[in-house]
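Of the protein chains in this complex, one is absent; all others appear in place.
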Amino acid sequence: MSLYNQIAGRSVERLAALSDGVFAVAMTLLVLDLHTPAVEAVHSERDLWLALGAIGPRLAIYAMTFVTLGIFWNGQQAQLNHLAHSDRSLSWIHIAFLFAVWLTPFSTTLLAGFTTYRVALLAYWLNILLLGTLLYASWVCAVGSHLVNQDMPAHVSTAIKRRILIAQSLYAAGALLCLVNTYVSIVCIVLVQLNYAIAPRLPWRRKV
Amino acid sequence: MSLYNQIAGRSVERLAALSDGVFAVAMTLLVLDLHTPAVEAVHSERDLWLALGAIGPRLAIYAMTFVTLGIFWNGQQAQLNHLAHSDRSLSWIHIAFLFAVWLTPFSTTLLAGFTTYRVALLAYWLNILLLGTLLYASWVCAVGSHLVNQDMPAHVSTAIKRRILIAQSLYAAGALLCLVNTYVSIVCIVLVQLNYAIAPRLPWRRKV
Amino acid sequence: MSLYNQIAGRSVERLAALSDGVFAVAMTLLVLDLHTPAVEAVHSERDLWLALGAIGPRLAIYAMTFVTLGIFWNGQQAQLNHLAHSDRSLSWIHIAFLFAVWLTPFSTTLLAGFTTYRVALLAYWLNILLLGTLLYASWVCAVGSHLVNQDMPAHVSTAIKRRILIAQSLYAAGALLCLVNTYVSIVCIVLVQLNYAIAPRLPWRRKV
Partner (left out) sequence: MSLYNQIAGRSVERLAALSDGVFAVAMTLLVLDLHTPAVEAVHSERDLWLALGAIGPRLAIYAMTFVTLGIFWNGQQAQLNHLAHSDRSLSWIHIAFLFAVWLTPFSTTLLAGFTTYRVALLAYWLNILLLGTLLYASWVCAVGSHLVNQDMPAHVSTAIKRRILIAQSLYAAGALLCLVNTYVSIVCIVLVQLNYAIAPRLPWRRKV
């Protein structure tokens, strides 16, 4: 068995390809739930305008799913870029991570449908916690098993770990606010997410 | 945070892989809406012929979605090919671009279902405008952050930017024609698209 | 415009990645139509056995779709492997090819549902003809535009073209037999397909 472990799951490229595939399908599948308004129900420009307006909230949820998945795609990518090769343990942690990715559209839709329910918020937060925990575990595993590139600067490892810990602390704090009010809690979590998505664009804005 | 930005989102290959995945799923998913005629409703060759004829318009819409997505896949690819590496800002602009890609099947189907409605035309044009704007922004970001290959000829950057500006001007002009008549407007936009798809094949025809 | 053509659509890798994505989704999507038997309708081992037997023909159709798509995936791959780079014309021919790929599950399901109808057979054959024609056109374009690897032996080009012509002649002959009887025609086409899929395994069998 240990011999097989030496030869299995060593390709970072294929792990990345499988991940990109799962992310791409998870990001895109929801389009099936986005139906165009029924032709019979629309008799004027105003009807169509209202019908499209009614789709708006759902569109906002899907945009939020894109942002959530984008954050963790970036996070996973930052790790994989520094790996010289993979091994079976790491492959399995990433397959578990992909399972959590697969859950994201579900938990996002759940939260959007039940904004006043603490259970929905808890489920959403547990999903994010699972994603963060598995990403952290995968990095600990990669460093512990000497799978990272030899020329990686020492501070990279600290940056990756600190990043996950800070983000997860903010998410946990946001989720805790649901004891006060779920809306406050949702706004906080969304702000944390937008911070991670939009923040890096600010320096570019200054440059241009 | 700035340290993390240095190590995150640097792989052009993975950005390209995620994009190809989203494009492939967006292009292919609509097949689920393309049902074969019900066996019970068909009793002669002529019935089947008519049933297939009834599917024709929908097939034309999907072909148009393929053309639209093909144009922007080519446009994005032209940029990514010239990048030495990516960064987090650029990754996020491309994730936003993929969100607009994801909207394309929806807005195309909307336009096809409501050909006489200006709102549908507006929505379709806004989708194309969003795609163009994000592609332009991604190139400005790539050049401004010195992410392009050092050996890229100077005129490439101009060509990529001019290309987007001209195409978007033509689309905007076509969309404006809806003040006259939505059919005129649709025909104009489709002609612009076909021009971008088929035009490059003309020199080849001459060669062969 | 000609300048943009020089910089657009040059990556064979990304064309291959998009193609693999479309093939993978087209191959896999049909699983959504394959429902497990309803728990309420099954009360004994025999019921389940019969229910699974009823799914059998559908499974055979999907297997046939896999074979059809596998044949053309192999055909496209044989071409792409010999390209040094791509250009915009070639990209667009391949996008049209992917549209025909996308039609394959539809035309296969149609033929399976209407085995006695010449129209269904005609539609299926037109799909295969379209795939073959576009593959042939893409190779003519690639050779005509000097996109193939310089070290490609001269006989490769002849082999690729002859292969498509012979296969398409066999398919056309098989389709023509529908003037006699559609079943004869289907059996012929399936035999041609199985020949292309299984034949290359025969030499291996001899080796083992």
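Should a chain be cited, it is by its letter among A, B and C, assigned in written order, with residues numbered from 1 in that chain.
To be clear about the criterion, a residue touches a chain if its C-beta (ideal position, glycine included) is under 8 Å from a C-beta of that chain, and two chains touch if they have at least 3 such contacts.
Everything numeric in this text was worked out from a predicted model, so none of it was measured.
Trainee: With respect to the chain omitted from the figure, which of C:A17, C:I61 or C:L177 is a touching residue?
Mentor: In the complete complex, the chain left out is touched by residue C:A17.
Trainee: Just to verify: which one of A:L80, A:A120, A:V148 or A:I189 makes contact with the chain not shown?
Mentor: That would be A:A120, which touches the missing chain.
Trainee: Check each of A:G21, A:G70 or A:G174 against the chain that is not shown and name the one that touches it.
Mentor: Selected residue, touching the omitted chain: A:G21.
Trainee: May I ask you to list the residues on chain A that touch the chain which is not drawn?
Mentor: Where chain A meets the chain not shown: residues 1-5, 7-11, 14, 17-18, 20-22, 24-26, 29, 32, 87-89, 91-93, 95, 98-99, 102, 105-106, 109-110, 113-114, 117-120, 123, 140-141, 144-145.
Trainee: Touching the absent chain: which residues on chain C qualify?
Mentor: Here the touching residues of chain C are 16-17, 20-21, 23-25, 27-29, 31-32, 34, 36-37, 39, 42, 45, 48-49, 52, 62-63, 66, 70, 73-75, 77-78, 80-82, 155-156, 159-160, 163, 197-201, 203-204, 207-208.
Definition applied: only the chains that are shown with their structure count from here on.
Trainee: Tell me whether chain A and chain B, two copies of the same sequence, contact each other through the same residue numbers or different ones, using over half shared as the line for same.
Mentor: different
Trainee: Find the most central chain, measuring centrality by the gap between its CA centroid and the centroid of all protein CA atoms shown.
Mentor: Most central by this criterion: B.
Trainee: Averaging over Cα atoms per chain, report the distance between chain A and chain B in Å.
Mentor: Using C-alpha averages as centres, the distance is 25 Å.
Trainee: Round to the nearest whole Å and give the separation of the Cα centres of chain A and chain C.
Mentor: The mean C-alpha positions of chain A and chain C differ by 35 Å.
Trainee: At which residue positions does chain C touch at least two other chains?
Mentor: 21, 24-25
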